[in-house]
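Every protein chain but one is kept in place in this view of the complex.
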Amino acid sequence: MNEGRSSLKTIAITYAVLYLLVVGNLVVALAGVSGFWALFVAVSIAGLQTLVVALFSMELLRSRRSIGVVAVVAPLFVLLLVCLTVVDVYTRQPPPLEVPPVDRSLPSPPP
Amino acid sequence: MKNYLNCETTIWSWLSTKDHKRIGVMFLVSVTLFLLVGGVFALILRLEHLTPGPTLVSPNMYNQLFTLHGVVMVWLFLIPAIPAGFGNFFLPIMLGAKDVAFPRLNLASLYIFWIGAILTIYGVLDRAADTGWTFYPPYSSQTYTKATPVLLGVFVLGWSTIITGVNFITTIHTLRAKGMRFMDMPLFAWALYGVSIIQILGTPVLGIILLMVVMDHSFDWGLFDPARGGDPLIYQHLFWFYSHPAVYIMILPPMGVVSEIVTSMAHKNPLSYKAIAYSTFGIAFVGFLTWGHHMFTSGMSELNAGIFGILSMGVAVFSAIKVFTWTGTLYRGSVWIRTPLVYIFAFLFLFIFGGMTGVAVAATSLDVHWHDTYFVVAHFHFIMVGASLTAFLAALHYWWPKITGKMYFEGWGVAGAILVFLGFVGTFFPQFLLGNAGMPRRYYHYSEQFQALNVLSTAGSWVLALGLLLVLVTLIWSLVAGEKAPANPWNSRSYEWMTPSPPPKENFPETPRFVRGPYDYHLPLEPP
Partner (left out) sequence: MNLAVPKLQHHFEDLPKQAHAARLGMWLFLASEALFFSGLFTLYAAYRAHYPEIFREGVAHNDLVLGTVNTFILLTGSLFLSLALWALRAARRALSVLLTAATGLAGLVYLIIKATEWAHHMAEGIFPGGRGRFFVENPEPAWAIFYTSYYGLTGFHAIHVTVGVGILAWTAWWMHRERVGPAAAYKLAIVGLYWHFVDIVWLFLWPLFYLLRNPA
């Protein structure tokens, strides 16, 4: 079982990395990165932090495999939901919220 | 002899019990009650359609009735019926455990179910919601009817199913009897495992999205109102992310029931244990990738429609694997044709019919023609009633001796099964024809030319109701006058039949030793 202790050293390193990542995220934002890359970097850093928290603070590394499966499957489904929905928004033709106003005038009489 | 029914007899001993068997029985009684309520709504709906114009109820009431019929049947009957009822009762017994992993949470799930049910029913009594069970905004945000209690009720019911799912998976992982590997479990346990995954991963999305609609409706948040920049399609994505897999919440446990009954009645090991077990996971997983096929005509992007259309057909592959395995199991078995198996025959016929029409509506071009017509209504009723309800009734008869300690009446049972089958086909087969001819669903009026088939459908609903009533009355009568049930009336090898009927409080008189598999029909039957 996983009732062994994580050493103080592991805890120290874990949180040092987490603080550093927070600072890194902040620096990237303050440096003025924008557009797609800003989103990509910000979410990647958050994902990396999640990985660190899950593996060390939540002791995933020392848990049984059944718990590992849960921890892998749930984020997968989150991604699935978010991605397929956003793909729909990006690929709709025409974008429904920008549909041109309908022409409500009467058709011109035949000549 | 002391068993779980007579070890304590006060009402409080039931209400405060942590025994999974009693909780299962209370769930079964509750869902049967709601089946009756939803059934009465359905009968009134069918009666309304006896004539093209107004027959019995007002147009508003018609809208409210089909909403409540859907809500009650989906969330108060179909979703909890087999997992929370039979699953709670039999999962620990099949694993050789004394209880589920979290008995107190299990009791809590029952109370949460009741609270949710009361909220929903309260919404029924006072200006009932008229949004349809799908609660599509922007209409659901603006309706003058009281959608909020119904929405909150469904939200609360969701927590009940999540708790059940957490409990089942943990139980399967930690409480299998000594030496029982995953591949030694009865197939019903596999089905419950698959359904629990969907309950855990799908239900919360429904919960959050319904809360958003509550906010829209009660506090005017306008999140999905196109006039205020909202996008109703996002609601539909989130709603169907749960509600499509919910169909598999309704069908996977019945599939587990079928696996149990087919092997027990054929006295033969399943054609392929692994095929049934793995295809359960195939359905649970692919089921999550198909939600968009409810939105083909809602203005979703063509790319998404294509992806979802193809993936939707994938579900049929796994379902077909199961159907072939079951029929292959029956082939050359020493088959006992008893009431449960008669229901299973009905199941197989109706499930194939419903499934094949499902593949048809998954094709986008065909769906444009059939969408929002009675064709779709008939299709999903073939799955939900034709398959799920018949499997529920099959399970009820199959496990009745174990749960109550009394045998049901065989002749009446078969009669009930035949009536239910005929009534069902009479009600819903004409609806395929109606939908294909263009009759839209959820309309109060219909054109004259549809009347003949509608009358047929309404007549069918009476036969179906009669059949269900017959089942109910004879089962209750068997409690009084039925023969005492032996421990193993079917000569089954599955583990729940190794304990007396009804089981003692601790499930087995002594710690069970499972020395053979649950389907080892080549070995002689040891005395219980």
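Labels A and B are assigned to the chains in the order they are written; within every chain, residues are numbered from 1.
In this text, a contact is a pair of C-beta atoms (placed from the backbone, for glycine too) under 8 Å apart; a residue touches a chain by one contact, two chains touch by 3 or more.
Treat the numbers as computed from the prediction; the structure is a model and nothing was measured.
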{"item": "Of B:52, B:132 or B:204, the residue in touch with the unshown chain", "value": "B:204"}
{"item": "Chain not shown: contacting residue from B:31, B:101, B:187 or B:346", "value": "B:101"}
{"item": "Residue numbers in subunit B that touch the chain omitted from display", "value": "92, 97-103, 162, 165-167, 169-170, 173-175, 178, 200-205, 207-209, 212, 215, 219-223, 228-231, 234, 237-238"}
{"item": "Contact set of subunit A toward the excluded chain (per top definition)", "value": "1, 3, 5-6, 8, 11, 14-15, 18-19, 22, 25-26, 28-29, 32-35, 38-39, 42-43, 45-46, 49-50, 53-54, 57-59, 63-64, 66-67, 70-71, 73-75, 77-78, 81-82, 85-86, 89-90, 95, 97"}
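Definition applied: only the chains that are shown with their structure count from here on.
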{"item": "Subunit A and subunit B, separation of their C-alpha mean positions in angstrom", "value": "34"}
{"item": "Interface residues, subunit B side, partner subunit A - complex", "value": "173, 197, 201, 205, 226, 229, 231, 233-234, 237-238, 241, 288-289, 292, 299-304, 307"}
{"item": "Contact set on subunit A toward subunit B in their complex", "value": "66, 73-74, 77, 80-81, 84-85, 87-93, 96-97"}
